[in-house]
Every structure is written in structure tokens, then in C-alpha cells.
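What follows is a single structure, and I will ask about it in a moment.
One protein chain is absent from this view; the other protein chains keep their places.
And now, chain A:
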Amino acid sequence: MPKIALFVTCVNDVAFPSTGIAAVRVLERLGVEVDFPEAQTCCGQMQYNTGYPAEAKPLAEKFAGDFRGYDAVVVPSGSCGAFVRDVHPRLLGADDPPPVYELTEYLVDVLGAQDVGAYFPHRVAYHPTCHSSRLLKLGDRPTRLLRRVAGLELVELPGAQECCGFGGTFSVKNPDVSAAMGADKVAHAVESGAEYLIAADNSCLMHIGGTARRSEAPIKTLHLAEVLASTADSPYGASA
């Protein structure tokens, strides 16, 4: 039985625990043993990308310590996954890091799964977040998984490749441009006719969803893991 360590990420831990729970459910359903190293906290991306590499380094060191010895680390976030994989080795001087997989990479590449036995009877659009598509190069892994979800209708998102405008501290340092980008993303999501906008990053979804709620736009946001965790027996929303 494959065994992984879940890096839930600090944002998911505090603000979107349902995403972490969903990731655990999907992985366990597919026969994976999930461990959650409880010392884990944050990857340090915010510090690093805001210009504080010295403040990010202790977190990279801590991450390496917390996840040492695991065969695989699975992260339900494209952005944190990319940061850990691309930047941590640079910060630490390439000290044999554990293999880190974003959730869909692990499902598709390692488990060879396409149909994860999910059921989600809704019309959805998928937003390829910038870091998951340009840094991790997830490609069509997320949509391959989504297409095999029973009851799910996947519709095209206009301007899918365009950034939503979150950008970490960019969202508060350049709030006007960030908001303008967010408003366009919400407009595109509404235009797609989807009920849910799905992505692999909750921080982007927090920005898009917060923009949508403020403008009362008819679109809901949801992390991909929660779609994949939803089954006919235990559909999304029933137990939450």
C-alpha cells in the first residue's frame, strides 16, 4: 500500500480544512495510506515572494525536517507545491528534498488514476491557476480527472489562462489592478454558464470567490479535491 505525507498548507489548514479532508478521502479511497506530520506549518512562499528570503529560509528548513524520510509528499495546492519543489532546493542548497506532488500529479502520474469514483452532478468550469499551469505544468491532468467524474458537466472557461489577480501580497499591494483582474475572471466564469468554478489553489479561489460574493455574481468556487472526494454515497455538501 503506497504511503504519503499530506502537506495541507497553512491556508487550507486554517481557512479551507474541507479541502484537506477531501484530499485525505480521495487518497484513502484509492488505497493510499495518508499520514499528516503534525509539526508542519507553512512553506514560506508569502515571505519569499514579498521579498523576504531570509524569513522564508527557516520555513524551508522546517519543511525539509518535517517531511524527511517520506517517499512522497502530496499537496492540494499548485502554488505551494511549485514553491516547495522549485524554490526550496535553491534556498537550502539542494539537500535531497522529498518528492513533492500536487494532488492531481499524484493521482494521475503515480497512481495512474483517471476515474477516481467521484460523483458531482453539476456544471463546472476549470480555472488553471498560474502556478499550477505555468510552474508545475499540470497540463490536462485536472481536466482528465474532472471528465471522469460521474454526473459532472465540464464547460469551457473563456480566457482560462489569464491570471485571476490574486498574486499573494499583490492582492493588497496593488488592490485596484488585482480587483480589476478578479472582476474579469468572475465575469468569464459567469459567462461560461458553470455553477462552480473549480481550481487547484484555494488562495486564488478565495480571491475569485470573495470578488464573486461581493458582486453577487452567480458563481460558486470550489477546490478540485472536494469535487473528487464527492461520491454518490457521500456527495459534496451532505456532510459538510
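The rule is short, and it goes like this: a contact is a pair of C-beta atoms (placed from the backbone, for glycine too) under 8 Å apart; a residue touches a chain by one contact, two chains touch by 3 or more; residues count from 1.
The rule we apply is simple: contacts and distances are computed from a predicted model.
Student: Can you pick, from "Cation antiporter subunit", "ABC transporter permease", "Lactate utilization protein" or "Cytochrome c", the UniProt protein name of the chain not displayed?
Tutor: Going by UniProt, the chain not displayed is called "Lactate utilization protein".
Student: Touching the absent chain in the whole complex: find that residue among A:P2, A:P121, A:G168 or A:P235.
Tutor: A:G168
Student: Could you list which residues of chain A touch the chain missing from the display?
Tutor: Against the left-out chain, chain A lists 8, 10, 12-18, 20-21, 24, 36, 38-39, 41-42, 44, 46-53, 55-56, 58-59, 62, 130-131, 134-135, 161-163, 165-183, 206-207, 209-211, 213-214.
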